[in-house]
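Just below is one structure, and these are the notes that go with it.
Missing here is one protein chain; the remaining ones are kept as they sit in the complex.
Naming follows writing order (A, B and C), and every chain is counted from residue 1.
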Amino acid sequence: MSELSKEKLLEAYRMMRTIRDFEERVHDEFAKGGIPGFVHLYAGEEASATGICMHLTDQDRIVSTHRGHGHCIAKGVDVIGMMAEIYGKQTGTCHGKGGSMHIADLDKGMLGANGIVGGGPPLICGVGLTHKMRGTDGVGIAFFGDGASNQGTTLESMNLATVWNLPCIFVVENNGYAEATSSEWAVSCDNYADRAAGFGMPGTTVDGHDFFAVYETAGEAIARARAGGGPSLVEVKLNRYFGHFEGDAQTYRRADEVKQLREEKDCLKIFRKRVVDANLLEHSDLDKIDEEVAALIDEAVQQAEAASPPAVEELLTHVYVNY
Amino acid sequence: MSENTITPLTMPKWGLSMKEGKLINWLVEEGSQFSRGDELAEVETEKIASAVEASMAGTLRKIVAENDTVYPVGALLAVVADESVSDDEVNAYIEKFQSEFVPEESGDEDEGIQAQTIEVNSLNIRYLSKGDGDRVLLLVHGYGGDLDNWLFNHDELVEKTGMRVIALDLPGHGQSSKVVGDANLEFFADTIHAFLQALDIEKAYLVGHSMGGAISLCFASKYPDNVLGLGLIASAGLGDEINNEYIQGFMESTSRKQIKPWLELLFADKSLVNRQLINNMLQYKRLDGVSDALNAVSRQLLDDSGKQGRQFLDSLDTLACRICVVWGMDDHIIPASHTERLPDSVSKLVIESSGHMVQMEAANKVNQFLIDNLLTR
Amino acid sequence: MNPIPESTSVGIIANPYSSRDIRRLVSSASSIQTVERANIVERILVTLATFGIDKAIMMPDKSGLAAQLIRNLESRSHLNRAASVDLEFLDIPITSTVTDTLIAGRIFRERNVGAVIVLGGDGTHRAVARYIGDIPMVSISTGTNNAFPRFHEATLAGLALGIYLKGLVNTESMVRRNKVIRVTVNNNIEDLALVDLAITSDRWVGARAVWKMENLKELYLAFCEPAAIGMSSIGGLLDPVSRKEMSGLKVLMADPVECPMTLNAPVAPGLFHEIGILDSSRIEIGVDYEIESAHGVLALDGEREIEFSAKDEVIVRLEDDGPVTLDVEATIESAARSGVFVNHRTAGRSGEHKFRMPESLCFG
Partner (left out) sequence: MARKITYQQAINEALDQEMTRDESVIVMGEDVVGGSGGHGEMDAWGGVLGLTKGLYAKHGNRIMDTPITESGYIGAAVGAATCGMRPVAELMFIDFMGVCLDQIYNQAAKFRYMFGGKAKTPVVIRAMYGAGFSAAAQHSQALYSIFTHIPGLKVVLPSSPYDAKGLLIQAIRDDDPVIFLEHKVLYTLEGEVPEEPYTVPFGEANVVREGDDVTIVAFGRMVLHATGVADKLAKEGIKCEVIDPRTTSPLDDESILESIENTGRLVVVDESNPRCSMASDIAELAVTRAFEHLKAPVKTVTAPHTPVPFAKSLEDAYIPSPEKIEAAIRSIA
């Protein structure tokens, strides 16, 4: 891991912290009634998006899930625009026409959060196919959850990616629950990496609370794909702090489950301890980032609240390129 | 026509692809007499609407074809016979005709003379050659046109002059390659020169319409030894006026609605612009490369102020060959007034009630004028 | 060490995560699916049932192994007798980390099970060994590197276990005490290794597995067999040390261009690597060795576990009081030589056994 410079470590921490603060804040603002629609939060899973997306450039594309804010931030989508989008404002990333479940920024290689469970993996085959046909070393990453892991689309896509030998990485973020249903029950083979073998690709499991473990594993999977080694599957075992959607009381979880996770498995705490214990960063370095991120999120919320909703004429635009 | 003769009036064949025509309506009544050149009926084809003209005087004894009905080429439309012929004879004639009539096969085989393609300067040039005379007449269409512009002239000119008459699609037009080089008159003149060489033709009469006229003039200037005479129809290059709006409008139109008013400008009788004519024009314009070609050509045709860029008026006298000029009085593209400054050596005709496409709207008159003033000596 | 166990209950620790690490990506290392792991446990249970062993206690998991096993047992009761074994899952919080294995090992020791069946590789056996005391381990190798566990078909491991637990033969050759490497950091006993302790120059535990050999600096080997896979292969090819020899091996490594000798070793399945050898020497039992690297990561039996820096004092010691393992081949051979498996038929009688087997050995 010697390639992780001090700058990279700071970047990783900032990214994870930004996701965390963004989600915590959305949680609060949603509870206050400021945010419309359905919101699914990524808090607790930050090490996954960060550890993977830090290997990517803008030419690499990802597809995401309902729980897409973290992937967006990690892929470099503007936080101010994202917040405005979640508020349904004209200044939003998608001019208020997508909302939380459909934030996308193709210039950043973010092909969209996706409101359909299992909607993304087929698309990433197309991303991989494009890179392959154009002879670039770009890759496509499909993030999906344990819920989508059972969808036919996901399984079809893993098959297709192997058959066509595409530079695609299938990342199943297994947070243990598909909505309110335990993945232990709903996934016939909950050790999802196992399924990779059936598709002729390597499958690996990694601890999603540990940024370094994710970063290293993703690095190998991505390097492999860039070099023409084809698809692979990475199962990231992690946990979400909030409910499936905002308003979910999570009565299907053990009463103190989240509390314990926040204490023992928090990726930000683990990261901080590691880098400080190793004398690579000082607490003060990280505290400074905490302050800056807090200010950024404040700014994002203020701007989002102040921004105008899209004009009614916007209803009819962007249906087609031309019609 | 001798007495007691019964002559059939049949659905004409205007151009190769015509298989059938729709009789729109009769312009003369049953039993009436008509003179040669009179318009007897309106017929519409896939390509254009036009009138069936009488090739001789006679009496329209019996109308067989109904208005608004489609008939195959060669089908009996009416019977022409002197009053001395009895009704029974007329009816018997009709019965016999109808029982023996077999419409032309719709297959492509044995269609008679087909358009051909020849490679000239790496361009595929489509042309239609009819007649086998030693003397050659080349028909050169105008901007946005093609060899079908000569639908009503080609056969008759062959028939009446015995010449070999060739119509071609200029580069960028019709079904020729959509590559137009420098897109100027010299390019087209050079292509025609190479085309004639490729067909082993040393000298030819050139009849050009509109831009085709200017191309013919350019050809005559550049290759005087290869030209026998020039027929210029509503020709460019004889004055500086031109309907710039038409050029732009035609060029930019992409839909039926957009292009229709521009095409209507080409005719004195706007009703001639039927749906099929519009469709054919759109089909052409939608071929890859056409838009670029037309753009390039128009930039060469016009100067910055929207006037014609090239003038041949002052050099007409220096051309050794015979020149005649025809114009439609109601030409909205290039005004008929351009005939006024022509030198006396040039024979000219301005035809009333005709527009820019005068060779179509007044085909007989144009044909006869060309025959009388250019092609026969 | 008493070769006759006091208890005939069996503990089962099946690591659901072994053979799934990053080496799948970098070297096409094998992977044993959850379904197959459940099948392995089922085959062991079938065999135990045949011996009348009716109690098994298993470490729970949240990755589908236990769930799959339960599904198997419910749906296949008409096929075999595995379900007749009372299978208890330990009631412990599941962390899906090595902690689960450590706790299960400790509970098995407290409950004094007769033996512990271990499904995993070197890393899993190491974790089980930490708290299991003298309870024998029966190994089923389902890991990436399997230098410690010998490869046996589960049915045969169960057979040996049945023979052992039922006391059908009485020989000390059935169980063997192993060497162990213990490591202390700042005088605290931190962990142990059954095969190899590697010191790498990594900063982070990261994805745990050791596969970047350029980072490998020191190796301390309890034993190293020439036909082994993993980092012990370096020692095995350089200076083999058997499991029984009362010494170990220390190897110092560096960039091959800086070293007097190199060798190409199968450091992971599908991964040969040129290793630069600076020096190697035997290490003696009971002697403290101070490591030479100033900072890095300690990797135990192939897994990076402990990050250390210049301020930490890391001591390595080879000892001979490691965990006990059941020798499957020796046990079955001994039983066979004693005639345990043979039914002698005589006319008019249904049969007479030299040893009365609780059940026919017709499994199922």
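The rule is simple: a contact is a pair of C-beta atoms (placed from the backbone, for glycine too) under 8 Å apart; a residue touches a chain by one contact, two chains touch by 3 or more.
This one's a predicted model, so the numbers in the text were calculated from it and none came from an experiment.
Although it is not drawn, the missing chain touches A, B when the whole complex is taken into account. Checked against the hidden chain, the listed residues A:Leu56, A:Cys125 or A:Leu238 yield one contact partner: A:Cys125.
Residue-level contact of chain B with the missing chain is found at 68-70, 108, 115, 117, 126, 175, 178, 254-256, 275, 279, 283, 286-289.
In the full complex, chain A touches the omitted chain through residues 61, 63, 92-98, 102, 104-107, 111-112, 114-116, 119, 121-127, 129-131, 133, 140, 152-153, 156-157, 159-160, 163-164, 317-323.
To be clear about the criterion, only the chains that are shown with their structure count from here on.
Touching chain A and chain C together: no chain.
Greatest centre-to-centre distance from chain C is found for B, with centres as Cα means.
Taking the mean of all protein Cα atoms as the centre, the chain whose own Cα mean lies nearest is A.
Separating the CA-averaged centres of chain A and chain C is a span of 37 Å.
In terms of their C-alpha centroids, the spacing between chain B and chain C amounts to 96 Å. Per-chain CA centroids place chain A at a distance of 69 Å from chain B. Taken in their complex, chain A has these residues touching chain C: 1-2, 4, 176, 184-185, 187-191, 193-194, 196-197, 202-207, 210, 212-213, 215-217, 220-221, 224, 232, 235, 237, 274, 277-280. Across the interface of their complex, chain A is touched by residues 16-17, 20-22, 24-26, 28, 31, 33-35, 62-65, 67-68, 96-97, 201-208, 215, 307, 309 of chain C.
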